[in-house]
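Here the complex is missing a single protein chain, while all its other protein chains stay put.
Letters A and B mark the chains in the order given here, with residues in each chain numbered from 1 onward.
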Amino acid sequence: MSRYLRKRAATYLLVLAVALSLNFLLPRAIPGNPIEQLSSGLGNLPIQLDPETLGALQSYYGLDKPLLEQFWSYLTGLTRGDLGYSISYRAPVSGLLLDRFPWTLLLTLSSLFLSFAAALLLGSRSARKQNGEWKVLLPAVLFESVPPFVLGSLLLILLAVKFPLFPLSGAYSAFAEAAGLRGLFDVAHHAALPVLVLSTSSFFSAYLVVRSSVLLVKNEPYVQMAEFKGLSEGTIRYRYVLRTALLPVVTFFGLRLAYSAGGAILVEVVFAYPGVGRLIYEAVLSHDYALLQGTFLAFTGWVVCINFATDCLYLSLDPRVKEV
Amino acid sequence: MHNWKHLSTSFRRQPAGRIGLSGITVLTLLAVASLIWTPHAPEALSGPPLTPPSLGHPLGTNGLGQDIFSQLLAGCRISLLVAVAVSLGSAASGLLVGAAAGYYPRRLGVLLMRCVDVLMAVPRLPLIILLAVFLRPHLLNIVAVLVFLCWPGVARTIRAQVLALREQDSIRFVRFCGGGFGYVLRQHLVRELFPLLLAKTAVAASYAIVAEAGLSFLGLGDPTVKSWGMMIRSALDYPGLLWTSAWVWWLLPPSAMVSLAVFSFTLTGYGLDEALRREEAE
Partner (left out) sequence: MMLSALDLTLKVDRKAVFPVWKVDLDVAEGERVAVVGESGGGKTSLACGLMGHLVPGQQVVSGGVRFRGADLLTLSPAERARLYYRDIALVPQNAQNIFHPTQRLWKSAREVIAKGKAGATRFADVIESVAGLGGSLDLCISLWSHYPHQLSGGQKQRMSITLALLNSPRLLLLDEPSNGLDELNRRTMVRFLSDWAASKGASLLLFTHDIGMAACWANRIVVLYRGEVVEELPAELIDKPRHPYTQGLMHAAVRLGDPPLSRRSIPGHAVPIARTPQGCGFFERCPRAKNYCRKEAPRFLQWGESKVRCFLAGDM
């Protein structure tokens, strides 16, 4: 593995370490311990625990052991895939995450593909014209300024309540026996509004990146030389301009993919979409710390993996980076 | 060295800069005005709940009977306060860290940039949520968390610029004469970096407004301050609101105001970036 990749991998491992430590330390930073917290009336244990049961529970969860030992058992538990037990769902956290993750993936991937396809088309076209960007830019900035949950709520009202064109919530119609093509259409129908909202929020920046990248590349000497060589316009446009201009766009896409999972949280809450984002929200509401930490870890893990994958991809696409 | 007059004319000549700046001015005026006078006290139950707009209540009342227009003006204060606080905080810390990293690029710089990389790699909204759950939901805490999230971005840009500036002849001469880091920073670098810093903090401000609204929406905001995010939240919380027509005057105005604020700050940041880019091209 090249030096560049090794350096990046080290950074990401550091990120994971920081996330793990945060996860571990934060609930313990509050005075008292989690069991007391849960039983003090804020949590959802329906009874007040007497000190004996409290002590027994504490030793069961290992909360009376020294901090380092707790951290070690936490880490070893993680390697076994044990992310804890969700109190509100009465199920292991890892199972919940695996259940919900595909839905979030569906939303983020679809919205990113949509916004980047639009950005590529419009961005490269506007770069060719050099000016007149304002026709696309202004509405795009406007849409990006509207916070996603606001836009989602408004779209929900307009397109799901006033004119019931789209479903109000969920990822698929419950109790429906639809399978195959009808099932796919049902899922798409439910995902349409959230995907639309997410796309508008990333379109503007993607458009800007594509446009500036293409503009920069067009003035490079090798593009002018390609014209002097009399290469066909198609070759110049695709092989010379787009392929080199797309390199920063690929990095940007990877970056957006990594952070879009977090950005989907608000949209999932508005549309009651059963993804990981909604899960973290429910964890907050019910003070389910294990679930909260598990989902935070999942988000961080996703960011790290995607970032690393983007770095590897970029390395394979641009031979100039290998020298770095 | 910047030509300030040139820069400001270039900024004002752009539509982005003009619109953005006028938006911010409007918001500031509203916020200041709200300090002096609002039609009703925002917290007071000044009318029957869910009344449509009328002369006494220009935007009607919400589910509790509070005047929406007054709340909107008060919310202006909060949002601008958050935006300014986060901008200043992230600008100051980002400037300090970034300048230090750029000025001492070998060891200190590498260490600082590694920290910045790590902080930027952590997913933002989940981190905010995590922190907000475990800290008390006070406005100060929210501002602190947001500053904590925004400063790495500023630091990275500042560092890149300082790395370049450091090799400029004028700065090298000052270093040669014995000027230390603090002196160079105060007397020379700040002036050079100021427009860039302004551009980045405009972006930070717009992010702060969105993040604060989002946090309030999720129920993690400061419940004692009636910000726009809180208004949206209470509107959406009200059962069956979407089927009445009340959402038009309760949900829409704070949404529009949030969007307007973000829009103005984003455009200002974009205008500043463009003005800087044009200056560089000349």
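Heads up, the rule we're going with is that contacts are C-beta pairs under 8 Å (C-beta built on N, C-alpha and C of every residue); 3 or more make two chains touch, one makes a residue touch a chain.
Bear in mind the structure is a predicted one, so any value in this text is a computation, not a measurement.
Taking the complete complex into account, the chain left out of view touches A.
Set against the missing chain, the residues A:51, A:66, A:180 or A:319 yield one that touches it, A:319.
Residues 219-222, 224-233, 235, 239-240, 243-244, 247, 317-320, 323 of chain A touch the missing chain (whole complex, contact as defined above).
Throughout what follows, only the chains that are shown with their structure count from here on.
Distance between chain centres (mean CA atoms), chain A to chain B: 23 Å. Across the complex, chain A is touched by residues 15, 114, 117-118, 121-127, 129-131, 133-134, 206, 210, 213-214, 217-220, 232, 236, 242-243, 247, 251-252, 255, 258-260, 262-263, 266-267, 270 of chain B. Remark: chain A residues 11-12, 14-15, 18-19, 22-23, 26-27, 29-30, 134, 141-142, 144-147, 149-150, 153-154, 156-157, 161, 258-259, 261-263, 265-266, 269, 280-281, 284-285, 287, 292-293, 295-296, 299-300, 302-304, 307 touch chain B in the complex.
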